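Scroll down for the structure; my scribbles are underneath it.
For this depiction, one protein chain was excluded, whereas all remaining protein chains were kept in their positions.
Order of writing sets the labels: A, B and C. Residues in every chain begin at 1.
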Amino acid sequence: MSASTKKRIKLGMVGGGQGAFIGAVHRIAARIDDEYELVAGALSSDAERSKASGAELGLDPARCYGSFEEMAKAEAARPDGIEAVSIVTPNHMHFPAAKAFLEAGIHVICDKPLTSNLADAEALEKVVAASGKLFILTHNYSAYPMIRQARDMIANGDLGNLRLVQMEYVQDWLTEDLESSGQKQASWRTDPTKSGLGGCIGDIGTHAFQLGCFVSGLTPESVLADLTSFVEGRKVDDNVSVLVRFAEGAKGMLWASQVAPGNENALTLRVYGDKAGFEWQQEHPNHLWYTPLGQPKQLLTRAGAGASEIAARLTRTPGGHPEGYLEGFANIYLEAAAAIREASGGPAIDPASTVPGIKDGLSGMRFIDACIRSSNADGVWTGL
Amino acid sequence: MSASTKKRIKLGMVGGGQGAFIGAVHRIAARIDDEYELVAGALSSDAERSKASGAELGLDPARCYGSFEEMAKAEAARPDGIEAVSIVTPNHMHFPAAKAFLEAGIHVICDKPLTSNLADAEALEKVVAASGKLFILTHNYSAYPMIRQARDMIANGDLGNLRLVQMEYVQDWLTEDLESSGQKQASWRTDPTKSGLGGCIGDIGTHAFQLGCFVSGLTPESVLADLTSFVEGRKVDDNVSVLVRFAEGAKGMLWASQVAPGNENALTLRVYGDKAGFEWQQEHPNHLWYTPLGQPKQLLTRAGAGASEIAARLTRTPGGHPEGYLEGFANIYLEAAAAIREASGGPAIDPASTVPGIKDGLSGMRFIDACIRSSNADGVWTGL
Amino acid sequence: MSASTKKRIKLGMVGGGQGAFIGAVHRIAARIDDEYELVAGALSSDAERSKASGAELGLDPARCYGSFEEMAKAEAARPDGIEAVSIVTPNHMHFPAAKAFLEAGIHVICDKPLTSNLADAEALEKVVAASGKLFILTHNYSAYPMIRQARDMIANGDLGNLRLVQMEYVQDWLTEDLESSGQKQASWRTDPTKSGLGGCIGDIGTHAFQLGCFVSGLTPESVLADLTSFVEGRKVDDNVSVLVRFAEGAKGMLWASQVAPGNENALTLRVYGDKAGFEWQQEHPNHLWYTPLGQPKQLLTRAGAGASEIAARLTRTPGGHPEGYLEGFANIYLEAAAAIREASGGPAIDPASTVPGIKDGLSGMRFIDACIRSSNADGVWTGL
Partner (left out) sequence: MSASTKKRIKLGMVGGGQGAFIGAVHRIAARIDDEYELVAGALSSDAERSKASGAELGLDPARCYGSFEEMAKAEAARPDGIEAVSIVTPNHMHFPAAKAFLEAGIHVICDKPLTSNLADAEALEKVVAASGKLFILTHNYSAYPMIRQARDMIANGDLGNLRLVQMEYVQDWLTEDLESSGQKQASWRTDPTKSGLGGCIGDIGTHAFQLGCFVSGLTPESVLADLTSFVEGRKVDDNVSVLVRFAEGAKGMLWASQVAPGNENALTLRVYGDKAGFEWQQEHPNHLWYTPLGQPKQLLTRAGAGASEIAARLTRTPGGHPEGYLEGFANIYLEAAAAIREASGGPAIDPASTVPGIKDGLSGMRFIDACIRSSNADGVWTGL
């Protein structure tokens, strides 16, 4: 008998080798709450680089694989094999990699968007269902504590009947033709063979859309979109204007752009009902502005006055000590860990837990697909 | 020879009697720079109330008229008659009143929107042309100093080629069915026989649209709109979502709402080009945020560092001493005064002067009309 | 019987001629609510410039005087003479000019600080008392609507027992040796023969001090000050650090500076009691932040949700339409007009009226005097 109650989840990673960005974010997110131990990786499609990247991370060289297929097979066969894998490749690899691990009986934590096209997404849904394994999509913004509180307050009726959902995600890093410079992030994100048909809409538009749907709890019904590539020669959209209608009667607008100088990661959500309104900005994520109709605007702060239990669940420091992007990302990993433990016979997860998964991913892919079709038809309402 | 070089412009007013709101604003705006003297009025369509309102303002009872028709005729006949008239009635009266004074040879300063329908607006254009008199539309927001500076910097190419114009004007005062309570402002503004077919779109949507066009200098070409009346029983729209295309290739979105709790007069303009971006908020009008691509965001302040001559022309106090709505409104009256003096043989106006007029008004009416048609057709691109 | 109920107060002005700054502010403030008519002036100590300045303002040349002594005598003798005079000269002229008009039976509206030294201030107090006339000091910041609301809420106990009053007024315009350039405002404000012994402390420190005392309602008891002239050769202080103790047990800090780059007119007041706290910034005067202990921070806005009757009294436009410095200044003139009318047999002023006067002025002079003495003694607690 061991006195220790702590057993870290054995985690693998696909992608995220040297020169990558989001892989390092996933690793930090997995470490923050000490729920995982990274033990294996297919960190690059280049076997050499995969090994070198693994060495930097202190992985056992024997568990640094040259391909995800090899890794899925080998890890499934080990008695101490990984229990879950993080997939942090460019979009077009999400589907085959996820499929391989799910079919090998390994839970999947996958970066978004779900896949690079709707057909893959629908196929993946079936794979997930057949596997009986967990599929978790890292819609990290939906795990900020004040976003969870907003969602909960809306569900409790604090905003009344919802009327308006205004979603924005605005950047400026693609204002110029960065992809021609060979910059790695710009290159694959603007290459339809890697990112999928959508550019801005897939990369950040889906984040705004998922956040709006997640917080409001509304059912998106149809969209009318105008997608643009402002930068000459760019193969995908870099600016997205969308009108959204929800089944419940609410309406919304969504603006995503990568060509608006002065914006870094300006993800903003505003939701209005007939009793109150909310405003939230990703760049100041510890603050939620709440205005009950006819009353003064209130500043609800993470771990401060006005913060609820729902927000407290996912907070590590006192109010006024800002938590940020990595902590939000870590919340996904924290709730994923509980879900993985539950799936392995551990205690039931907290009912307040809300890990985004295959449904969010499919919804996002349908959104991308419908927006592209609507825009190609010069703006017609298109069902989701 | 008189030692005094000061000769105030003799001003009349139509509308703006007891219980009105915008008339008092016009009077303060006309007083701030001491360029006008209010000497006559048809302050109410009720002759009794017109006299009483005039007495409160210290007007000569003989010049407090029971109707604008009577006033136009009588003042035109006086040797000391008014040189200009301010029209501050509900929208449906703008056209007949303006016509009467222009035809009587009196300059007109008119509140917006121009008229309550497009036919009147087009007729008024002809009346203005035939009269040879000045017609000034009080698009007050376009006279804030930092708005003028933004427009000038764009004209100078500081933003490069424009790509995006994001316009918003958001309020919350009509979240509930205020018009049923008999509140005066709500009643006429939601009554199509007085405000025209458009509600929110005419009342505030046109402000956002005019501001976007004025600052960007772009030519709006077509719109695609979704207008909604969220409040049951309301006869006009209270929320407006519009996609805009400009002839020069730029695109825009416009959101106007009167049902978004937590917003007072949140008029916001964001303009982005391939070299830089701008952000401006009416509720903090002394600040203009300017980000040249790849450089830190800069805070340009009225009368402070970064403010140009164009802004200085219309400023009365040092930087950090906020000027507001009334001073912006006064700037319209100040530039109108110079134009009126020029028209009477006075010195030529400053080339930097940019008084909004009949063209802005017509553009606004075409915008309203096109949006309503687009929305009625469930969202089709409609030319302006 | 005249139908007009409007009778403007006949106003004169001392100082404020060509090239001056604050005189124009007073004139706009007096015009905004149409309660005054400027009819006479000794606008400059140079008779020629006085006439020229008067002509620009449309004054009767016969009432443009070469000195305030002449003006006080002549106007007192006219049947249509001025009822009140605005004194907007450099500080050292406040006392003799105020004395002359008060003794001539004319109400005085005077810019701050009261005088250039404490002896003059104490003498003036006696003159005011003996005259039976009104003496109004334009502590304009104390007339912002949200400042009045803050004061009223404190008086009502909303903050509980007060503990802390943090006062700041920070500028940067004297960071360099501007006075050597001949700039008019810098020259007299840094010349002890014109501004008095205090520089920054008199020019802006007194504003912060008056605001803190006015809003808190506390009785300042002693100060400990450290005054500095950072710019070489400057004859007066340009930075002021003060600790303040109030008779009721509260404490405060006051920082005033004219050498802090990045600050325009950053007048900030923070007040904390055992039940709640307030924060207010002059550069965003329509907003008052209020935090009841243990509850979310609230944004109280002028004419918006949370604004009280006290604030509404002094507001002209709806919430979200910013009022600024000139409207705050106008509020002083508006309440002064009511006091002047009351003194002439008109209706009693509103009990909510709180025009600053000789007591505020004396308090400010005692503050300056005590701070200079404390600082000269290298920082000892000095009674007020």
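By our rule, a residue touches a chain if its C-beta (ideal position, glycine included) is under 8 Å from a C-beta of that chain, and two chains touch if they have at least 3 such contacts.
Keep in mind that this is a model prediction, so the values were computed, not measured.
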Which of B:62, B:155, B:305 or B:377 contacts the chain that the document leaves out: B:305
Which residue of A:19, A:157, A:324 or A:383 touches the chain not shown here: A:324
Hidden-chain contact residue, picked from the options C:57, C:236 or C:260: C:260
Candidate in contact with the missing chain, chosen from C:24, C:243 or C:343: C:243
Hidden partner chain, residues of chain C it touches: 163-164, 166, 172, 175-176, 224, 226, 228, 230, 239, 241, 243, 251, 253, 255, 257, 259-263, 270, 272-279, 289-293, 297, 378-381
Touching residues (missing chain, whole complex) on chain B: 290-291, 294-301, 304-306
Interface with the unshown chain - residue positions in chain A: 2-8, 21, 24-25, 27-28, 31-34, 51, 54-61, 171, 173, 263-266, 282-286, 301, 304, 316-327
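Keep this in mind: only the chains that are shown with their structure count from here on.
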Chain pair with the most C-beta contacts: B-C
Distance from chain C to chain A - Cα centre to Cα centre, in angstrom: 55
Cα-centroid distance, chain A relative to chain B, in whole angstrom: 44
Approximate Å spacing (C-alpha centroids) for the pair chain B, chain C: 34
Sequence positions of chain A contacting 2 or more other chains: 290-291, 297
